[in-house]
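A single protein chain has been omitted; all remaining protein chains appear in their positions.
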Amino acid sequence: MIIPHPLLGPRDAQEFTYLGDASLMARPDPYSESAEAEFCNYVYLRDNPAGIHRELWFHEQGDRSWLIITRDTLTHEILGAELVSADKLKAGL
Amino acid sequence: MTDLTPLTALRDRDPRSARFGAVTLSEKSDLSLASLYIGAGRTKPHPFGLDLPDIGKISNAKDHSAFWVGPNQWMIERKSPSECDFAAEVKAQAPETAVTEQSDGFVCLELEAPEDAMTALLAKLINLDPHSLTPDTAVHTGLDHMTVFVLRRSVTRLDFIGMRSYADSLWHALATAAARMNNLDT
């Protein structure tokens, strides 16, 4: 696969390490009343869609940026790629 | 000066060098390196008068140069003589940044070849279009399962900066490619 790196342009997927669902960025509040249940969901429960999937890729043999890639798991078509940091900025973090 | 005798990354007193037809491969052991990191949103300093370069680029000043490593991150280089506390010099120039000594973290192997040979060699080494590696371009990519910085110093000169512990394997990869291109033994 080719990953369209938002800063560096198209790069071969071999330069990257795949992590998984981008929901891993949303770590639950450890001080919440139901923290244990929320962490249980966070750690173990993930959607596995046949279709559009937002996921985390790490440019390990590159600029060491974490990216959010939007990929169609049925066709491998990549519909979007952005830096995690840009996404966090958008979210006001 | 310490009375201990240093070794090059290829574990010798003197840097290694070899010739394969029109291609020369040589270890550069006279480089000082320090990584420089600025916090997000801070203004770029100008250590040694350098303009810290844009994404994927190299910038040069008199005795120093800098190349882009990642967002808000650069590697600062000084040409000979090599020192192992170059970080202190960089920090003095850019006190608001995080500077880490890297002179001994890497091996630098320099490839000199005519343009056509360089293009052919690059095709055997890294999975990037050689034509995108114009002079003063710096990329970080994979090479034979190692991670390397590839710096196009000029049309006929390339530096491969890899992790020091991989020096022998990196030499092997480059020497093999150069030798094969000339049907020579490594």
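Per-chain numbering from 1; labels A and B assigned in written order.
Here is the rule we use: a contact is a pair of C-beta atoms (placed from the backbone, for glycine too) under 8 Å apart; a residue touches a chain by one contact, two chains touch by 3 or more.
Basically, contacts and distances are computed from a predicted model.
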Choices "3-oxoacyl-[acyl-carrier-protein] synthase 2", "Sarcosine oxidase subunit alpha family protein", "Serine protease" or "ABC transporter permease" - which one is the UniProt name of the chain not shown: "Sarcosine oxidase subunit alpha family protein"
Partner chains on view for the chain not depicted: A, B
Per the touch definition above, residue among B:20, B:48, B:67 or B:106 touching the missing chain: B:106
Missing-partner contacts on subunit A, residue numbers: 1-2, 12, 17, 19, 24-25, 27, 30-31, 35-36, 39-40, 42-44, 56, 58, 60, 64-66, 75-78, 84-85, 88, 93
Touch list for subunit B against the chain that is not drawn: 1-9, 11, 35, 37, 39-40, 73, 84-85, 98-106, 123-124, 126-131, 144-146, 163-170, 172-173, 176, 180, 183
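In this section, only the chains that are shown with their structure count from here on.
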Complex contact set, residues of subunit A against subunit B: 7-8, 11-12, 14-15, 60-65, 83, 85
Sites on subunit B touched by subunit A in the complex: 40, 55-56, 69-71, 73, 127-128, 139-142, 147
